[in-house]
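In this view, the complex is presented without one of its protein chains, the others remaining in place.
What follows is chain A.
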Amino acid sequence: MNRKQLITAFLKFLPEEAVLYEVEDLRPYECDALSAYRQLPMIVVLPRTEAEIATILQVCHAGQVPVVARGSGTGLAGGALPHAEGVLLSLARLNRILDIDPAACSARVQPGVRNLAISEAAASYGMYYAPDPSSQIACSIGGNVAENSGGVHCLKYGLTVHNILRLRVLTIEGDVLEIGADALDSPGFDLLALMTGSEGMLGIVTEITVKLLPKPETVKLVMAVFDDISKAGDAVANVIQAGIIPAGMEMMDKITIHAVEDFVHAGYDLEGAAILLCESDGMAEEVADEIKQIQTILQASGAVRISLARDEAERQLFWAGRKAAFPAAGRVSPDYYCMDGTIPRKHLAHVLEQIEQLSAEYGLRCMNVFHAGDGNLHPLILYDANQPGELEKAEAFGARILEICIQSGGSLTGEHGVGIEKLNQMCLQFNDAERDLFHAVKAAFDPQSLLNPGKAIPELHRCAEFGAMHVHQGAEKFPDIPRF
């Protein structure tokens, strides 16, 4: 089916303004937040209803046209990069909260609803939606499902997969799948888990039922400064070993502390080698006890300074620095390359040591921010693409970091997804048979590989290559969204 035929077919059931095909109209859709990769789609469609989506899929299936779904376009891995011969299916207009059921602690929403909008709507019932990816003011819940998004509170409250009950999914073949249930489980295979994090490769989610949690009564934040990053790593282990699951636990290394303090003036100790932020939430009495316990453990673990945020304003200030780490990297360096590896926490000191050695070897600085509670490391390699050879060095450096993460028993991506960006590294983490099975899973849902083809799982031939791409300063869209 050619472009003209497709446009005609779409205009039969979509209003003119919902079918974009002129280059200037397509331009805003050429990339997601990983703008190093750009590709104009053939056509963009902007449906408002599930019925319209169903017809779009029917047309594309009949014409064997690739379909790439897109939510808010805040993804960091190029998962929503358009297909040159394909249709970009924007779900942004399906942005209604259909129902909030405070009695059942759930909300039924359309995929284009913003993550934060759910919590805002639930607030009047004293409830909220727990996963809080850093881009939550802009990112859509449909995109969260596609990436299995986390946030700073996921050690205690889980990822998207733990916080959704039900999905309504359209397959490219025209079936409606009701996956999950209003009950806590459903018969058959756990397709809810399979769909979550599947990066738009298996089906188009048209409706999502999310779990809501009662808002904690009290939230307190402790900041601890360490003169040695391995002590900070041990402190994290000690807190957990003491039987505490903090609501959030975040770490920054020295270079990050300096970069963000210059930027947000959070009052961080510039002498520190590492700063650990540790949050507790729950009932007032419980939080008071837990904070006391945490302070004792941090002290015993060798913290040189421990501060408890006096009030909500100071709590926000302590967090502000951590949340500004990515923009701060952009301020201190012309370019930075963000990695998203996960490691077992016990290897933190060793991994950081190796990163430091590599940093010296490649002559490039590297800031490390760490979701310490769940072992998700974001090394930000600082470089200048205008210096000949630096880009290649940063690439090689990043590749080595990912190898270290995989070797230490971790994963190449904790929360950003594979998308188009990390396809090559997938070859390291999975062998031929495992990737083969991933393709087989896709084939069970999408036998002709029309949904988001070429993403998330590399083809065998691709695994001969190894490379990585970079995020350039100013090239990232939504620069005003906090990234952590």
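Rule of thumb we're sticking to: a contact is a pair of C-beta atoms (placed from the backbone, for glycine too) under 8 Å apart; a residue touches a chain by one contact, two chains touch by 3 or more; residues count from 1.
Please note the rule applied: contacts and distances are computed from a predicted model.
**Student:** For the chain that's not shown, choose its UniProt protein name out of "Iron-containing redox enzyme", "Glycolate oxidase FAD binding subunit", "Cyclase dehydrase" or "TonB-dependent receptor plug domain-containing protein".
**Tutor:** "Glycolate oxidase FAD binding subunit"
**Student:** Can you tell me which of A:Leu11, A:Ala62, A:Ala104 or A:Ala300 touches the chain that was removed from the display?
**Tutor:** The single option touching the absent chain is A:Ala104.
**Student:** Touching the left-out chain: which of A:Ile118, A:Ile141, A:Leu155 or A:Ile420?
**Tutor:** Final answer for the missing-chain contact: A:Leu155.
**Student:** Return the single residue from A:Asp25, A:Glu120 or A:Glu178 that touches the missing chain.
**Tutor:** Counting the whole complex, the residue in contact with the absent chain is A:Glu178.
**Student:** Thinking of the whole complex, not just what is shown, which of A:Asp289, A:Glu312 or A:Glu392 touches the missing chain?
**Tutor:** The missing chain is touched by A:Asp289.
**Student:** When the complex is taken as a whole, what residues of chain A touch the one chain not shown?
**Tutor:** Listed in rising order, the touching residues are 101-105, 125-127, 147-148, 150, 154-155, 158-159, 161-162, 171, 175-179, 181-191, 193-194, 196-198, 201-202, 213-217, 237-238, 240-241, 243-245, 282-283, 285-286, 288-290, 342-346, 371, 373-376, 409-418, 422, 426, 429-430, 433-435, 437-438, 440-445, 456-457.
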